[in-house]
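Of the protein chains in this complex, all but one are displayed in their positions.
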Amino acid sequence: MTASVLMAAEGLTVGYPTAEGVVRPLQGFDLTLREREIVGLIGDAGSGKSTAALALMGLVRPPGRIEAGRVALDGTDLMSLDEDRLREMRGREIGVIVQNPRAALNPMLRVGRQIGNVYRAHNDATAAEARARAVEMLRLVGINDPERRVSAYAHELSGGMAQRALIAMALSSEPRLLIADEPTSGLDVTIQAQFLDQMWDTVQKTGSAVLLISQDLGVIANYCDRVAVLHGGRIVEDRPVRAFFANPEHPYSREVLSLQRDAAGSGAERRTGPRGEAPLLAVEGLKKTFPIPGSAKVVQAVERADFTIAPRETLGLVGESGSGKTTVGRCLLRLEQATEGRITFRGQEISAMGARQMRAMRSKMQIVFQDPYDSINPRWTVRRILREPLDLHSKLDAPGKDRRVRELLDMVGLDPAWVDRKPRGLGSGALQRLNIARAIATDPDFIVLDEPTSVLAPQAISGLVALLRRLQDDLGLGFLFISHDLTTVQYLCHRVAVMYLGQIVEVGTVEQVFQDPQHPYSRALLAAHLFPDPASRRVEHRPPERLGGEIPSPVDLPEGCYLAGRCPHALDQCRIEPQALHELDDGRAVRCWQVVDGVLEVDA
Amino acid sequence: MITRYILRRFAIGTVQLLLLVVAVFFLIRLLPADPVSRFVGLNSSAEAYAQAERNLGLDRPIMVQLGHYLGLLPSEGPGLLQGSLGTSWVTGSPVATEIAGALPVTIELLTFSFMVALLVSVPVGMLAALRPGGAADKGVFVYSLFAGSQPEFWWGLLFVYVFFFTLGWAPAPLGVMSPLTSAPETVTGFVTVDSILAGRWDVLGEVLHHYMLPVATMVFILSGPIIKMVRQNMVRALASDFVLYARCAGLPKGRVAMYALRAAMAPSVTLIGILYGFMLGGAVLIESVFSLGGLGQYAIRSVLAFDYPAIQGVILIITAISLLVYLALDLIHAAIDPRVAY
Partner (left out) sequence: MADASLDDRAGAASTPRRRVDWLFWIGVGIVSTVTFLAAFGPVIAPYDPTLAMHPPSVPPPSPADWPGLWWGRLTGEIEAAPNWFGTDANGFDLFSRVISAPRVDLTIALAANALSLGLGIFLGLIAGYYRNVLTEGLMRVSDVLQSFPVFISAMILVALAGRSTLNIVIALALLYTPIYIRLTRSEVLTQRVRGYVEAARALGNPEIVIALRHVLPNSLAPALIQSSVTIGFAILLTAGLSFVGAGVRPPAPEWGLMISTGANQIILGEWWPSVFPGIAISLTVFGFAILGNALERRYEG
């Protein structure tokens, strides 16, 4: 592709005055984009990616300012334009979509009005024409029933829908460059795939170039032509996507890619789980509903979940937000009282235990939460945090407890000299290790890991996952690993359970589920997952397994199979008959009669 | 849908008021005050005391007194449910009539004050918000912190000393018009409105002149919290993602300003309502300094005289008006902000 240069940024430097002097998230940022090209920009959280997105249009969040550099669009230096001319360029030549689309939409105005306002800011149009353009754009980005949706307010839209409205606005004047700043953060994988496919189709039609900013290597590998790496305020690597993934040059890039490499490399030596022994944990018919205040209806979070976890085994629990996977984990530890069902741990039925007995039991089963900042008392020192479980459950004397605290810090790879620090100054990766240290303090047999990696930076994730594997080997722990990130699940788990709307729809070994998923939902989930592998890019062969529509509300669930409304294979029988989890010959279990009866038609 | 909402709010409000009335009724009777000896004097004979107690109805069981007040005992004459607030123990005239005479002054004082305060404070607050941390913002911040924490009665006196005694610009702090002026015919009870209706421009001018200092005092006190709130909401709106995005999309400056303004106004409306309700009771001291003869001064008189029916009436009316104001402003808020559902 030897298209001509569309935009070139040179030496862009942005400074924010603070009490400690000027902080510069960008320092000599250079980047070139050619016509119709999709360039991925990656970098840590806080590395200045969003600042770069704004600075390319001559904008900075106050009180910062652009201190140096030029941005040439078709040879015109934007920084030399006066504010009025610059404003005209924004929106007409450069369109932007941002993360958190609902906050970017004006909450007070109807979506159609907002799109119309933007359109009229750059085109000579009447109110009626602008409205017509809004409807047209909403249709183009794949919103059903755009005539009705133009009169919606931002708070009435789902996250995916709001992101589409935003892209409709950004592309309404057919800009030649679209800057997409983490457009899918916060969206579920199946919705993310829908959105990115649609975005790709749309820019193919409008002929815009795209700067796609993301932390997700899967997104980058599947949609971008070129990758630029932002580190320390400047671009440290800028290469075609395949070359980048095959052979990253900068140490930072290598670090970022290491998790993926480890995952690929470890496939052969992954242990099959130690099955056969008496299960460590058995769950039968677990059900959890939440009452809705002022209504007879209930929210169904979990429905009839059955599974077992063997000693030293990791069961992955995957699914999108609202699938009930977190609730399952909380019910196991009785942080949430299950509505129905039996939970047996080491042969004892804990679902029937009294409060005192259960408290004693907690030394043997623990949990690590998603948000490491939130799950640690901000006022306590590291020492006090780690002593809490020892004070509750161990018979050690004071010096013994102190020794144990240091030992725990060492086990999770933290500096034992940190005992008197408070959580405030620690990073998210260190805090999550502290959470793990607290969880293993009393030598438990089983730990629920509730999305422990979801707020961490890519390189912190790889370290944490390695730590978890090591701890499992050293201490003989059983894990329930709850996650929506299939890459980590593949690396850490022996078996996987896939959840959709409170039901487990498929359980099997990692090989079974990842290589050959059976249930239509598992297939769609796997297909929508963007593995960071530029060799088989989604944009080059779009997988057939795609779900339509949006996830139904857990309050008004369909009568038959919960997936029937979105499933491409749904038959009349699916819509009527509730589905049960059936075990297949190869040991896995699937909740789909078509799979069980072997009548599911799949186009390979 | 909106009518249903209003009706529901009225229903809830009525229940709230009823509970409040009962609570106040018991509260003032629980306190160790002795209104009877206040009326007959401490050294009166036991007979005179008993007679006075009978006259006030305080000799009967408390539940009977309550029933009488609420109007649940038809043989005893009208009560609250029939729209009567009872009879003042001091003057013997109906409390409702007395309050109707005092209320308009308070409403006028508050309304003028809020109008002026908003006219002054909103632009100042927005100006401060344009450059957070700038010199204007700093000055405005210190001012609003100061004005928001001041003894209003003392500032009233100070203004009287400066503008009446020293400069002679303002009239003496003795009511809303000079006792020599013949008042216009009472139609609405609001002197300003009545004088306009009667075409008495001279009276209107005089009344506004008399309102000058009390309104100025009140504006000074009110400007603190209003400026602070407008500034805060405006800063938040200007720093919001959707204003930044509007700039990213290349909207003209004026349009971006409108986006921010509307977002800043919506939350301010509710807070202004709360402030209005608060000042209904808080105007007491300013009315007292300027002898305006409004509801606040009526409250002082009633409390010091242990005039129970009047006290109950005042609290009931103030709370009822606050609830109405809250409702009106909630409706305005909902009209501005589509996220607010009924």
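To keep things simple, chains are lettered A and B as they appear, and every chain counts its residues starting from 1.
One rule holds for everything that comes next: a residue touches a chain if its C-beta (ideal position, glycine included) is under 8 Å from a C-beta of that chain, and two chains touch if they have at least 3 such contacts.
These numbers were taken from a predicted model, which means no experiment stands behind them.
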Residue, one of B:L81, B:L158 or B:L197, that touches the chain absent here: B:L158
Which residue of B:M177, B:A246, B:V289 or B:V325 touches the chain not shown here: B:V289
Contact with the hidden chain (one of A:E284, A:E388 or A:D533): A:E388
Touching residues (missing chain, whole complex) on subunit B: 16, 19-20, 23, 27-28, 31-33, 132-133, 138, 141-142, 145-146, 148-151, 153-155, 157-158, 160-161, 164-166, 172-173, 277-278, 280-282, 284-285, 288-289, 296, 299-300, 303-304, 306, 311, 314-315, 318-319, 322
Absent-chain interface as seen on subunit A, which is shown: 15, 17-19, 21-22, 63, 67, 333, 335, 358-363, 366-367, 369-371, 374-379, 388-389, 392-393, 435, 438
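Keep in mind that, in the parts below, only the chains that are shown with their structure count from here on.
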Cα-centroid distance, subunit A relative to subunit B, in whole angstrom: 53
Complex contacts: residues of subunit B adjacent to subunit A: 132-133, 239-242, 244-253, 255, 259, 262-263, 266, 336-339
Complex interface listing, subunit A residues touching subunit B: 54, 57, 59, 61-63, 87-92, 95-96, 98, 100, 103-109, 117-118, 121-122, 153, 155, 166, 169-170
